[in-house]
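Partial view: only certain chains, each at its native spot in the assembly.
Chain naming follows the written order as A and B, and within any one chain the residues start at number 1.
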Amino acid sequence: MQIKKEVIEVNTSKGICIYNITPQIEKLLQVTSVKNGQVLVFCQHTTTALAINEDEERLLEDVKIHLSKLAPESGIYLHNDLHLRDVPEDEPINAHSHLMAMMLSSSEVIPIVDGKLALGTWQSVLFFELDGPRKRAVLIQISGETN
Amino acid sequence: MQIKKEVIEVNTSKGICIYNITPQIEKLLQVTSVKNGQVLVFCQHTTTALAINEDEERLLEDVKIHLSKLAPESGIYLHNDLHLRDVPEDEPINAHSHLMAMMLSSSEVIPIVDGKLALGTWQSVLFFELDGPRKRAVLIQISGETN
């Protein structure tokens, strides 16, 4: 059994952006000798998220529109009343980003079979920035059998 | 430690259908000797999903109605403009299915305790077809201690 931890850094753009981080994860997997096991992908932020789906440019625009309908940035949120909270001066107005993050997921677990990510043909690991631009960290933990 | 991979095949019906795959997972677990560990259930498709909840027929109808309200098939989606994408002739019109899949989950992890799935009384593993009919594959990875 081997357990290895790595970090993928993503410098994100403004607002909501979606990044396909599958190639980076595959590269990290290749340098381990894990043959059967799992990759745990874990966001260390409360306004980012993960999903596994198709990396098709027009679909990713649909997802952004969909999330913005369910939790509009222009909505009225208690979390955005900064004057009622004890916060630093540069605190962002981002309740909608937190709500979107909770509708998606903070982590994804992907099986490793024969040394490869067992993703289906159209599946990619998508990292969602929901309150950019920021410097973000995605933790990648690879574990399994090496023989 | 043992890690074992199996595949459950599901031939789905038209549109949105929900299948309780708990019995198949339990059968696969029984033929391993894993006593403590985890079952990772992983969909290899971008228009299917998983959830753990109650297998009650009227509730499952409510879930379908709920998903269809949040991401209606009749909605206007960029992904559905097939003439603007480089796709085969039989490409499905299924942006709503992708959005539903992202609101649910591509995977579920269930603890194994004393050789059994540690599901609560009312919990079942539900596989969602969101763009049927199709032949679908659900990967089951069982890992843990065998003593």
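Operating definition for what follows: contacts are C-beta pairs under 8 Å (C-beta built on N, C-alpha and C of every residue); 3 or more make two chains touch, one makes a residue touch a chain.
A quick note: this is a predicted structure, and the numbers were derived from the prediction, not measured.
Here 2 copies of the chain are placed, and the complete complex recorded in this file has 3 of them.
Assume only the chains that are shown with their structure count from here on.
Our note on geometry: subunit A versus subunit B, Cα centroid distance of 20 Å, whole angstroms.
Contact residues of subunit B toward subunit A in the complex are 1, 3, 5, 40, 42-46, 70-71, 77-79, 81, 84-85, 95, 98-99, 101-103, 105-107, 109, 137, 139, 141, 143. Those residues of subunit A whose C-beta lies close enough to touch subunit B in the complex are 1, 36-38, 51-54, 56, 58-59, 61-63, 66, 70, 103-105, 108-111, 113, 118-123, 144-145.
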